[in-house]
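Chains shown are a subset, placed as in the full complex.
Going in written order, the chains are labelled A, B and C, and every chain counts its residues from 1.
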């Protein structure tokens, strides 16, 4: 079973049981972003997490095995067209050099890791319209000199 | 004077006076991310902010005028090659569909605005290596039906 | 059932019953543009609209469920080749900077939303050849400063 088929099985079970990603994440004891990304095939689950998830969703061991496999990450669309995802791309386009300036100013030459990295999504109620809050947290990695 | 020339003038003055973006931002009373992006030519400054900034940096009125102009935003590089900026692109590639799932789950169909939007960068000290924390906050815009 | 399969089912039913998009839109009480785009899988329908549409077209609940799902929007063709759609792309190429100038002149720095957005198509009879009239109406979103 491929990771794509496993993702479809998870999404189907989630829909049948009328569960949310938040509920599934809480059940397996991990964050919603990480849990969702692993279910969609963009992260690999340790065996115990994958098994707990499959038990919760009544899915077989072949789904668990696929969720544990190490994924080929990323999408085939160089510039995303879905408006929600494009806005994130636009933020990189517009604010990339700004973030480069400020991270270098605070930390020196190096990067924010996208591997030793966590992310959370929150809903911030606002009378003028609720707001989406994304928090990214990555280890600063200084360029090595040798 | 173009926005590119104005950006060069600001960066030169900042360097000569040994200032940081944080200090410049504090002086004009705005956040570091917005101030830096406007100095780099990716946002437009209101006249009073641009004038205050130019006075602080001893720059002439033609720089202020250029900082007030409405920019053509974005970069010419479809896939960024600088490692710091590429990691942000990679996050969009890897976590785009995950964020789509979770934002839709919390808010329904719609997007996070990249226009009614703020962002902050923080340094989080950590004994295992300091961490970069990015906080993005955008208004949720539901798709209109008509 | 995917949104692509649902779209095929709707198009087939529409053809069998010799209906127009205008008639379907009128039946569900929405505009033709929005109704068509939702049937083609580029917008999501609220449950009551999807159910009404499926009842009208004698389609099952799995079609309704697919029509309610939140779509991945946009096309895979970066530059459209169909002449009708290309002309719209050409208008963006030729008049993009002009619209940028005029919207900024009237509203200041910001954009026309494509989310809080409506569109209508009309036929304008003309003895020298009938004309297509497209009306787009999007909320102006000023760039936030922070």
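Points to keep in mind about this one:
Rule of thumb we're sticking to: a residue touches a chain if its C-beta (ideal position, glycine included) is under 8 Å from a C-beta of that chain, and two chains touch if they have at least 3 such contacts.
In this text the structure is predicted, and so the values were computed from the model without any measurement.
This structure file shows 3 copies of a single chain, while the whole complex it describes contains 10 copies.
Convention: only the chains that are shown with their structure count from here on.
Averaging C-alpha coordinates per chain places the centre of chain A 30 Å away from that of chain C.
Centroids of chain A and chain B (each the mean of its C-alpha atoms) stand 23 Å apart. Shown for chain C are the residues in touch with two or more other chains, namely 72, 115.
Per the touch definition, chain C reaches chain B in the complex via residues 30-31, 33-34, 43-44, 46, 49, 70, 72, 100, 104, 109-111, 113, 115-118, 141-146. The residues of chain A lying in touch with chain B in their complex are 20-22, 32-33, 36-37, 40, 42, 73-75, 78-80, 82-85, 87-107, 110-114, 117, 119, 121, 123-124, 126, 128-141. Considering their complex, residues 71-76, 78, 114-115 of chain C touch chain A.
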